[in-house]
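All protein chains but one are shown in place.
As written, the chain order gives the labels A, B and C, with residue 1 at the start of each chain.
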Amino acid sequence: MTEKRIPHTDLDGLLGRLRERGAVYAPARDDAGDVALTQAPLDDPMVLEYRNFRLSPKAFFLPQSQTLLTFCDGEAHEPSLPDGETFLVGVRPCDAKALLALDKVFLDGDPPDPYYARLRETTTVIALACTRPMSSCFCTSVGGGPGDGAGADVLAVGLEADLLLRAQTPKGEELLSSVADLLADATDDAVKEAEKRVGAAESLIAPVEVDNSAQRLRDGYDSPCWETASQTCLGCGTCSFLCPTCHCFDITDELRGTRGRRVRTWDCCAYPLFTLHGSGHNPRPSPKERWRQRIMHKFRYAVENLDRLFCVGCGRCIRNCPASMDLRTVLRELGA
Amino acid sequence: MARNPYLPYPARIDEVIVENEARDIKTFRLVFEDPKSAVEFDHLPGQFAELSLPGMGEAPFGIASSPTETDYLLFTIKRVGLFTTEIHSVEAGTAIGVRGPMGRPFPWDTMAGKNLLIIGGGFAFTTLRAAIKYILDPANRSRFGSILVIYGARTPGELMYKDELTEWQARDGIDVHLTVDHADEHWTQHEGVVTSLLGALKPSADNTLVLVCGPPIMIRFTLVSLATLGFSEDAIILSLEMRMKCGIGKCGRCNIGSKYVCKDGPVFTYQELRTLPTEY
Amino acid sequence: MSQTQTVQDAATDKGWEPRIATFLCNWCSYAGADLAGVSRIQYPHNIRIIRVPCSGRINPAFLLRALQNGADGVLVSGCHPGDCHYISGNLVARRKFALFKELLQYAGIEPERVQFTWVSASEGGRFAAVVEKVVEEVRKLGPNEKLVKTL
Partner (left out) sequence: MTPSHEIEARLRETAEELLREKRVDLFLGYEKATLPFRTTPLFLTSPEEVERLAWNPFCTTNLAVYLPRLFKAPASAREAERAPPLPTVAVVLKGCDARSAIALVQERQVPREKLVLVGVACPGMVDVRKAERALGEHEALGAGEDALGNIHVVVEDGREVTLPREEIVADACLECRAPTPSLPDVLVGEPVEGKDPDGARRQTDEFASKTLDDRWAHLQDELSKCIRCNACRQACPMCYCKECLLDQTRPRWVGTSTDMSDVTIYHLVRAFHMAGRCTECGACARACSMGIDTRLLTRKLGQEVEDLYGYRSGESADVLPALSAFDMDDAQDFLTEP
């Protein structure tokens, strides 16, 4: 595992080199003050201090609307897959980790999803260790951490004067060697400083008890808490759409004249129509079943099925729920 | 490179057969445009496929034909929703896309050497027809014991595959009993719900597996009757219907608990179903 | 649906011609259009007529859908106030239409793209004149690019 160092002052040079290879998305502050992954020629130095982005980067791998097929005169054709490289710089470790969950469904599943696979293949993720966790964060309880590089190709840790860069995958190794001339070797001091910073961030994160969640949720399937908790649910898709691991989708056809396309778009299990049969029967008829499904899917079914929690503790669903629901409350109530 | 799982095999609707009096159930006979597709499309009764009309959408349907019927695929479709209304309006000759075969078939290995009790209700008889055709094929018949079929519909006019039913009733090697909820003046066979006929026939549970497909209400009562007759939960095999989109375990729509109906099903034993949430 | 698709199909490669999705109530305006035809009154061929039971049946989403599917303009006509065959369908519709037109304009869509009028069964001439005017106004605007969806 290669470990390197780059001074903050050389970051622009690094981004410049990446831009020669493909599209580069890096954190930038918008007019309203929000920091988002933005593809812009950066005049200002890259933003290194920020809370996590409002939107998770999952749309880079599973676009919200994606053409699966095109139609012409009754014939279906595969759209051409993108082949240019994309670099995502500054993804937080929780969001990088979410990619491992998505990989379980879209890469390891039989058959793999060719569209996801291609975007995953052409995209390099350079994560930036988190120094500013929020009160809604609980990554450390779901197997992650502010300095966890799993899911990323390179993990960067911001130091006083440098970034420590650690290759996580062969793709990351290749990337670091391709810009070796910009990098210095990591020193013991740098590694220690990184550890200290990550540790400091870790200490800010309040734990949530999710050990053995699958078993506890199995036991809690008929708990009255589902009814109580779901009373406030408005049935919108905010939690799912902002969630870095939620991946359910709909497929619809669009046609005009003899041309058209088959599109997949994000969908959400909180919507009543999600499971509605053509016959009018609905297996999950009320918010109770739908809210339970969302929690069960993340903390039990995914564990039973794919051996992985489908929650990375980013807290987006908690911060953005219009009814201020907090899934940690339910997990606590169920002792899950 | 592996075939894009979202890309359907091009096929053509060869023939459209109206199955019932209400004219809302039709059987579509499909022929692949490329004979190679027919080879790749290697299915077993119990499996389903996604059919699509370009621009009109896609929907999953149980395959009504047996792999022993090599020249075509059959799908029997009731007009209920968006896609089914579209497909009911097309004529023979229309291009159609087929993705599949998908899902787990009936457990043919377990069924070998067993007596089979096949219980169907109404429109859900489609994959059971595929199973019967498969069993009755001379190459397969000797692999199974006795075959008892119980098939019911609301009225005589609602029974599907009428010609075949008549043929099966006339031939050896299979015992077919029909029933209708409401008889008309020409009906000479059993009248009453499926469970009443099941109660009258009292099939033995000994070395017997049951395949059950039908509307939820029929299934509920049938399971009770089967328990009374001494059938164990792992001897009862059911097929579920769920709303589906991708058919390949990605879109998350057909989950029942940790199972995907599209991949882990649609065929489950009653024993397996008992471990799942009742969200179907 | 198929009617709005026809509007699209009418596109020709030789020069742009406005396509106007025209919603007419069954009782007055459709009969008015019919009368224009029977009386051999000339009017531009740019309209594609969609017959609805009453102007009160029209959901503004229909009009948006037409614009999304490539219509360059939309024309809606019903019975004159007081003449509605369902007594007050057009009067309820009038409020909807007034607000809808205002909404589109406020949102930045040219007001000429969506036009409303009343035509009775005896007003073949009026129908032709309205169509003439609407087609001319939309022609001046050029193709609808704001709401149309490119597939």
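In this section, a residue touches a chain if its C-beta (ideal position, glycine included) is under 8 Å from a C-beta of that chain, and two chains touch if they have at least 3 such contacts.
Note that this is a predicted model, so its numbers are computed, not measured.
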- Message: What shown chains come into contact with the chain that's not displayed?
- Response: A, B, C
- Task: Just name the one of A:50, A:71 or A:226 that touches the chain not displayed here.
- Result: A:50
- Touching residues (missing chain, whole complex) on chain C: 1, 59-61, 64-65, 68, 75, 81-82, 88, 91-92, 94-110, 115-118, 126, 129-130, 132-134, 146-150
- Note on the structure: Even though one chain is not shown, chain A touches it at residues 32-33, 49-51, 54-55, 64-65, 132, 134-136, 204, 228, 231-232, 234-238, 240-242, 250, 252, 254, 263, 265-268, 271, 273, 318-320, 322-326, 328-329
- Message: Suppose we count only contacts with the excluded chain; which residues of chain B make the list?
- Response: 81-82, 85
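Assume only the chains that are shown with their structure count from here on.
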- Task: Could you list the positions in chain A whose residues touch two or more of the other chains?
- Result: 254-255, 260
- Interface with chain A, chain B side, in the complex: residues 2, 4-8, 10, 52, 54-59, 80-84, 95, 97, 216, 241-243, 245-246, 248-253, 255-259, 277, 279-280
- Query: Mind pulling up the chain A residues that touch chain B in the complex?
  - Reply: 68-69, 71, 74-76, 78, 105-106, 109-114, 221, 247-255, 260, 262, 264, 267, 269, 274-279, 281, 283-284, 289, 293, 296-297, 300-302, 304-305
- Message: If we count contacts the way the header does, which residues on chain C are in touch with chain A in the complex?
- Response: 5, 8-9, 69-70, 149, 151
